[in-house]
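The complex appears here minus one protein chain, its other protein chains still in place.
By written order: A, B and C. Residues from 1 in each chain.
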Amino acid sequence: MVAIENKSPGKDISADDLATKFPLVARKTGRQKSRFTVAGVEFGGDLVPVFAGPNMVENEQLIVTTAKAVKKAGAQFLRGGAFKPLTFPYRSPKYNETREDGLRWLAVAKKEAGIGIITEVMEERFIDKVAEVADILQIGSRNMQNFPFLTACARAGKPLMLKRHFGCSLRDWLGAAEYLLVEGNEKVILCERGVVAPHTHRDSSRFLIDLQVVPAAQEVTHLPVAVDPSHATFWRPWVAPMALASIAAGADAIMIEVHPDPTNAAVDPLQPVDFEAFDDIMRRMDTVARAVGRRILA
Amino acid sequence: MVAIENKSPGKDISADDLATKFPLVARKTGRQKSRFTVAGVEFGGDLVPVFAGPNMVENEQLIVTTAKAVKKAGAQFLRGGAFKPLTFPYRSPKYNETREDGLRWLAVAKKEAGIGIITEVMEERFIDKVAEVADILQIGSRNMQNFPFLTACARAGKPLMLKRHFGCSLRDWLGAAEYLLVEGNEKVILCERGVVAPHTHRDSSRFLIDLQVVPAAQEVTHLPVAVDPSHATFWRPWVAPMALASIAAGADAIMIEVHPDPTNAAVDPLQPVDFEAFDDIMRRMDTVARAVGRRILA
Amino acid sequence: MVAIENKSPGKDISADDLATKFPLVARKTGRQKSRFTVAGVEFGGDLVPVFAGPNMVENEQLIVTTAKAVKKAGAQFLRGGAFKPLTFPYRSPKYNETREDGLRWLAVAKKEAGIGIITEVMEERFIDKVAEVADILQIGSRNMQNFPFLTACARAGKPLMLKRHFGCSLRDWLGAAEYLLVEGNEKVILCERGVVAPHTHRDSSRFLIDLQVVPAAQEVTHLPVAVDPSHATFWRPWVAPMALASIAAGADAIMIEVHPDPTNAAVDPLQPVDFEAFDDIMRRMDTVARAVGRRILA
Partner (left out) sequence: MVAIENKSPGKDISADDLATKFPLVARKTGRQKSRFTVAGVEFGGDLVPVFAGPNMVENEQLIVTTAKAVKKAGAQFLRGGAFKPLTFPYRSPKYNETREDGLRWLAVAKKEAGIGIITEVMEERFIDKVAEVADILQIGSRNMQNFPFLTACARAGKPLMLKRHFGCSLRDWLGAAEYLLVEGNEKVILCERGVVAPHTHRDSSRFLIDLQVVPAAQEVTHLPVAVDPSHATFWRPWVAPMALASIAAGADAIMIEVHPDPTNAAVDPLQPVDFEAFDDIMRRMDTVARAVGRRILA
């Protein structure tokens, strides 16, 4: 297979791109859509699976409580970071990367709540450990173009969720996904989580949610496209409207940050919603989903 | 009233902005929302009014036919440009700014279809002529910060729709709206129509639709916030998903470009939908609207 | 002449654009460059003319003093706003649009200092009045696509400076310039003044200076390209390095905000430099200019 790298790229995804740069990621027919099952939950079908939980696995009790609450509200997967990317090398005592402890607590939550687990893996050397607990390995935004790491993740043989880098185009994103599929791993979910833009409407909102990318991606790829309105907006009051909009735009999965006590969350306390708000969002998302021929709740 | 201009602006809308820069536009209480009636249609309530029609009033037959079709599908207002901003001073014979002819054809369509009219006014000297036909004067994106023109439009005493400039912040936009309200004109609708961004997913899509601005604007202003997914996306297949997403995000009105024969439209043939597609979008928008406690159809 | 508006625009300036959208603005040969004289100063040659002065014509004494100081330092034109665009309809008592008074003071400064005048015109009804005093009419960023106004300015028969809108592409900008040339007005200067971008490095710096546009514009147009590093950066310490960089990049003119008492300037006090700093910048710009085969000082 022959492909030319970055010559006169433009933004348009060309027929040549589809044929030679990401042929495995590309749709073959107008309506082709990947369907696959993870932990008994089907992706790519009528159901829109939901990943919910805190930014960080702060402690065992918090994560178990949250797992039960989001499961009860209808989420199929618990999200929560044990390994965390940190913009600066120092961290507050509160911001405690829990690593192996966090993984162990996720395993407890998984068992006690009977829920799937999605969590970020940050380094090749931890892939196996994370894969023991996680049903889906999340590849974070900042690793989207860490190409050797993509290959290593794909080879772990677990389902993967590839977050879009906040500075990358759809074309770059599909190129990164091709690195996963080329290794024979076909259970790949894309996830939009906000992009850099001139105006984001609040100083605390570093990104702009890009919902246009949902139909744009679905036009060219068969992979399911998730949206994470919590990280995209960084602002609690906008999470519900943007979650509903994501469903209406055709998102194939949704990730929402949920914390039992949002204002005291160890990280990013401006964005998580509490259990009650999450329960309400789930019901409203279900109503919108049914309006567009999908569903959130059983 | 005292206000400092553009000193350390930031992107956050501060309490000081609300109090001194756009006090009339600012919400007074958490849930305050303007409600007003235009041509018998209420804005700011449960109904989400729809503006539909061609980019350009090409000829009488086209505009009358379209008026009847969009009215039948449930739209309350016919949109269509008689006066058109042109990026370049030359135009194709096809791209024929119809001006007074266009206004006359709009008047015919209004009468024959029994539909409200929204159309752009481009220059102060035409305000009165346009106001004779239009129920709502549309102030285009490029005139958003044409301050003397804003004042002149406001003084015409007609309801106004202020499109957001594609390079302007929410704060700039609300500042422009304040120019309208300060003249005593309270029937003002804001309209998002896409912003410049690093990635828009297609070469032909010059803008990125910003749905985050819907809750962001509603957080600080009582004015209704419309969305125009046709001009925002510039790409027909994305219009329906973005229209549905706009409704789910809480948009208070929707503008959609409709043309009897889209691929032969005199301008921007990549974005309008035909009558059948519009009818389908209306039904689907109504279903989503009802899921969020609003409605499109009676 | 036939041109298609905004169909699959892209960002590339195509041969078709040059031939049909802005043929008068387009370079005919590889090295063709407009040369014209304004108030005895040649544009488009080895000399890089400098426009300097305060943001606002605050009072007669300030403007006369500044005119003499910048003239002495080598500037050929005094800049200063009598008419000012205001983002919000209210202004502080300090921020006093001086209008006719300001024009009268500019006339005094012109006479007393023997310096050319460049000042912004904001509305068609004031063009004649401004043209009585100004040697160059400045069309502000926000009016770049106010097409009827462009035509009116061009017909005034005075040299024009067209500032680039902060959200507009080079292609849009050249289209706006074509509106001026098509009226037979050939003394047109383009001026870059910063664009919206995801990161501008300071909250108070709303724009990012785009120096890439200098060679990009010169590649396709024969018109002189000026840069205004003061409005682009909004931050005094960056004005000198960006002014020097503009010269090195090939800028054909430079606009710098100068105020006798910067921190007490009535508007935007973070960006002007004082007389001493301006004198220093002029000498340093001259040294750089000579290194690239141009000159600032006689």
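Going forward, contacts are C-beta pairs under 8 Å (C-beta built on N, C-alpha and C of every residue); 3 or more make two chains touch, one makes a residue touch a chain.
In this text, all values refer to a predicted model and were calculated from it rather than measured experimentally.
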Next item on the list: Taking the full complex into account, find the residue in A:N146, A:Q212, A:S230 or A:S246 that is in contact with the omitted chain.
Entry: A:N146
Checklist line | Which of A:P49, A:G80, A:P159 or A:P198 contacts the chain that the document leaves out | finding: A:P198
Notebook entry, point to check: For the chain left off this view, which of C:G114, C:G157 or C:P215 is in contact with it?
Noted result: C:P215
Item checked: In chain B, positions touching the absent partner -> 10, 167, 196-199, 203
Next item on the list: Determine and list the chain C residues touching the chain excluded from the picture.
Entry: 10-13, 167-170, 195-205, 208-216, 219, 232-233, 237-238, 241-242, 244-250, 284, 287-288, 290-292
Notebook entry, point to check: On chain A, what residues meet the omitted chain?
Noted result: 1-11, 20-22, 85-93, 95, 122-123, 142-143, 145-149, 165-168, 171-172, 175-176, 178-179, 182, 195-196, 198, 203-204, 206, 267-270
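Keep this in mind: only the chains that are shown with their structure count from here on.
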Item checked: Innermost chain by mean C-alpha position -> B
Item checked: Whole-Å separation of chain centres (CA-atom averages), chain A against chain C -> 46
Next item on the list: For chain B, jot down the residues that touch at least 2 other chains.
Entry: 10-11, 167-168, 195-196, 198, 203-204
